[in-house]
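For this view, one protein chain was removed and the others were kept in their places.
Entry: subunit A
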């Protein structure tokens, strides 16, 4: 029952504390704010309480509740950070909720803030909704449940109930389609995120196939829940039974329809393994190329290694381990099976015993481990995916871009080495690397960058990353203190011999400054720009260090990516195509520098930027020091100055710039 007296009392307390806060001088403000926030925290776990605070949000904002915090300026907020903050409990979650209420007030025209329009606020809120569907639908992910208390969950859910009431969900549908496209177009190895969104939409939003937007969402849904007409109203077991009555022609048609569904977004349904296994077991191997959607080249490879791959399929693939079919199909396309070393490696993998700790990590990374499926099966499946989709490897929520970059690179250029590494790591929970003629053993060195691994990763990554991360860190330690960026030595040692000897860095350790940026860019263009490097293409991925900047262009930190190729895009603009292991499709690096993940000539998994914009964010890369020097002079000064301007006006503001010429 609604208790009027109690409620009045609560509001009165708010008023009192609000008054104390408003009257405090700068000296005791933080203390008064803490108390006020404590009161707000208690109030906002009910709709009435939240609404009351919403009515007061203008006053709170004016009184300076956001002052001196990262929430002070709404135009500096980042929608993708909201989720993490909401999970970080009071007081962060409380001020985050206040921030959302303020945005809602701005969007509804109840409040005005300079430099931030109602439209801006609305866009922001929609992005927040899309990134927080777990709260919108009150279906927190398992890890969310673990880190958040009842009260915190109630608070956040109350907020999103309130927001969804005040915002039109139709617009969110559009964002959902966009979000799903952004994710799927990258063909990530880990597909949990898009599956979760699709599942939530299926459960919570009524879709009308006659509406364009809805039919788009339905298309995503069908990939997972009813990939072919024959799967309608059947679960995969019933589907299996029904296959017996299919004629050869029907099986062929079914195979084609099934693979088409898979290829549209790179998502595999539970029906797909049933069909694939049925075809193999019942003597229809000739239909497998149709069922996997293979090209002629892929079909030829299938025919060559039919027996071996059939064995792999039967031992690995299962309705609860289905997604790897897409990876397998891509492996067949890329020709990786033609390598003897790869086949041997995969054959070896089938025989290993997985170390209990690795097994634990693998099962932890599997959202809903199924009792019939072994950790080895999951690991094999993940291996198919990583080998088939090298550009889909991600780092999850871990600061391990280096490790992810390595896995991706080996998957493309040293797949057998990668398989062998996985085999060793999975068996012994340990790895060794060579560094400058010395051995580094993961188990014998100190901590890596990541202390608590986020397990939203594929099984290959959870197997390797904890060790790779330690080895990388140890290499960095051993190479530090040499007055140059340690990556000069660490990159070749970690990634392998195809990393070029030459290493260019814009940052100078001796001067603690950016030195000879012009020369640096000259070398970069001489290395990769087809106009100035003799029309050459890049051969191996180039590990590049970049400055990450905020949407305002402010320096945020460092990041490791791989430059894969430089090409003209469909519009004739030279673009850098690169692997960004953080799988984020919605990036804004300020100055209108926005990496895209599709629509500009990207292959699945690539990010891209016009080459000059890319150049304006890099600080280190490798190059062939015998080749580049000659070509440096080809690069026109005008191009360099354009890049320099972008750099100076963004991350460059955080550094001193020196013009001393360096010999490159």
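Assume a residue touches a chain if its C-beta (ideal position, glycine included) is under 8 Å from a C-beta of that chain, and two chains touch if they have at least 3 such contacts; residues count from 1.
Definition applied: contacts and distances are computed from a predicted model.
Trainee: Select, from "Cell shape-determining protein MreC", "Carboxylate--amine ligase", "YolD-like family protein" or "2Fe-2S iron-sulfur cluster-binding protein", the UniProt-recorded name of the complex's unshown chain.
Mentor: UniProt protein name of the non-displayed chain: "Carboxylate--amine ligase".
Trainee: Using the document's definition of touch, tell me which of A:42, A:373, A:449 or A:477 contacts the absent chain.
Mentor: A:42
Trainee: For the chain that's not shown, point to the residue among A:31, A:304 or A:436 touching it.
Mentor: Among A:31, A:304 or A:436, only A:31 touches the chain that is not shown.
Trainee: At which residues does subunit A meet the chain that is not included here?
Mentor: 5-6, 9, 13, 17, 24-28, 31, 34-35, 38-39, 41-42, 89-91, 147, 149-152
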